[in-house]
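Apart from one protein chain that is not included, each protein chain of the complex appears where it belongs.
Chain IDs A and B follow the sequence of writing; residue 1 opens each chain.
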Amino acid sequence: MLLEATNLSKAFGNFLAVAGADLSVDDGEIVGLIGPNGAGKSTFFNCLAGEAMPTGGRIVFAGEDLTRAPPEAHARAGIGRTYQVPTTFEDMSVLDNVMVGAFLRHPHLEDARDHARRIIEMTGLRAEQPARALGTPGRKRLEIARALATEPRLLLLDESLAGLTPGELRDAIALVRRIHEMGITIVIVEHIMEVIMTLTKRVCVFNQGHVIASGPPEAVVKQEAVIEAYLGRRHRPQERNG
Amino acid sequence: MSQASGLRVIAGLFAAGLLLYPVVLTDPFYRDVGVTFLLAAISASAWNIVGGYAGQVSVGHSMFFGLGAYAPLLFYNLWGWPPIAGVPLGIAASVALALMIGLPTFRLTGHYFSMATLAVAELIRISAGTWGLVGAAIGLQGPATGRTWWDLTFRSELPYYYLFLGVLAVLLATTAVIERRRFGFYLRAIKASERAARNLGVPARRTKLQALALSAAFTSAAGSLYVVKTGFIDPDSGFGILVSVQMVIVAALGGAGTLLGPLVGALILVPLQTATNTWFGGGGSGLTYILYGGIIVSIARFEPGGLSELWARLSPRLRKRAHAA
Partner (left out) sequence: MVAVQVIVGGLLLGAIYALFSSGLTLIWGMMNFINFAHGEFVMLGMYVALLTVTWLGGGPAAFAVAAAAALFALGVGLYSSLIRHVIRGPMLAQILSTFGLALLLRYTAFFIFSANFVSLPPTALAGTIKVGGIYLPVAQLVAGATALLLTIALHVLLTRTAVGSKLLAVAEDRAAAMLMGIRPDRMQALAWGLSAGAAGIAGALMATAYPWSPSVGETFGLIAFVVVALGGFGSVLGSLYAGLIVGLIQAASAFWLGAIYKDIVVYGLFVALLWLRPQGLMGRT
């Protein structure tokens, strides 16, 4: 088990954003995380990445207990992430952005630069462009590149494929596949069913702070609890033939 | 001529100008303005490391300046040592103070840090005004005439000018080196988004502390230079809020977070302040600070990157017109 989040909880005052969530991810898996808005997915990700300190439960990554560890420690252990709202370093170039990530494993300037250039080439970006000149798809791609530069074992993608044209989406899915083929384990939060169906072998459904269903995508989306979570109690699945 | 080499020529000319300035303009008035310019550039460049590059906006940097100014005169008044011997103590005290402030506050938001710098600077100022050892409200004086060369009491402005110029060169060289190395990348990342930086493994708190300590050390050196030249310090001229304001506005006007921004800011504001003080006489300083307040608010509202950013935005357009012509 590469990542084991057990009974994870995160409370903000009286509000329980994450309430007893469990997630186990094996080395080499690509797992989807879906659920309605406000279900607690982003907060859960924040806990996994070390940005939010869980108020209950444990996170064990590659045998190391990271529950109380700061974000820097999560990154060093090998967890990388992207953000729902792109948080690129606007005043820096694409190359400089990626180099910040590269420095983690390559403290020397030239090594970091070479490593960053390789990542940039792989992701199809242009090194000299200023980050602020990129559109949203470019920024999302840059975030992936930047996280990749830290040589993570686990990559948490937070809606990195949202808002793309069909062509861009195909390229992005291909990129995620390439990353997976490099041996990186991926957990991806997405609303786009095409992405979930084509990329993931296993999907967990988040609702009201915890996982309510888990399994292969085709099976999970038909589960009544899942449909209820998205659509509410009054909507029942239509009768289907066969 | 490409833009990069054009800029290099301008920078070279400017450096030559700085070197030759007091030789060409020998009138003490002009030399004094030159020394004031250099001091403003040094202080602002020192502030720039933590306030500009790292984005941690200290508004109480006078506390480091004042420590650097008091230490030399303290050594002189207590033990008769040449003031310059006190410079390392000032730097050490400033670094210690920097760590004392940064350690608890860098865990919290940027606003808390800024607030803390203001409060601590004011605490030190008032305390100095009550402490007899450092002259209380009257302050301390340095040697009136030099006993040895080491007292650095020169009649002419010339040696001060080149001493200050040397320190400025060291500071700018240090900043330029930082810019190109990992530390500089980390500073800029933290300024842009500390959250994202930390998720990439950047040790944010440690990096900010290092930036603050480095900035404090150079600011202390600036204070020492000031007191070596003027031979006098008191709580207001050392720790006063207007000292902090000066550093911030000079750096921010030219472009906080750029290498030469503080120089540009000093180039504009030092002559400006000299002029307004002459025009308005005694009441001039009040009007100067009304103007400063207005400039600072305008920078915040319209162009936080200062003139450097303004130039960066406008120059592509200007270049396009030049190419089209």
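Rule of thumb we're sticking to: a residue touches a chain if its C-beta (ideal position, glycine included) is under 8 Å from a C-beta of that chain, and two chains touch if they have at least 3 such contacts.
Here the structure is a predicted model, which means the values were calculated and not measured.
When you scan B:S127, B:S156 or B:S315 for touch with the missing chain, the hit is B:S127. Residue in contact with the omitted chain (choice from B:L18, B:A40, B:V59 or B:L307): B:V59.
Interface note: of B:P28, B:P271, B:G286 or B:P316, the residue touching the hidden chain in the full complex is B:G286. Within chain B, the residues in touch with the undisplayed chain are 51-52, 55-57, 59, 101, 104-105, 107-112, 114-116, 118-120, 122-123, 126-127, 129-130, 191, 241, 245, 248, 252, 256, 283, 286-287, 289-290, 292-301, 304.
What we mean here is this: only the chains that are shown with their structure count from here on.
Residue ranges on chain A touching chain B, taken from their complex, read 49-51, 70-72, 74-76, 80-81, 83, 87-92, 96, 99-101, 103-104, 107, 109, 112, 146-147, 149-150. The part of chain B that touches chain A in the complex is made up of residues 180-182, 185-186, 188-189, 192-193, 195-204, 257.
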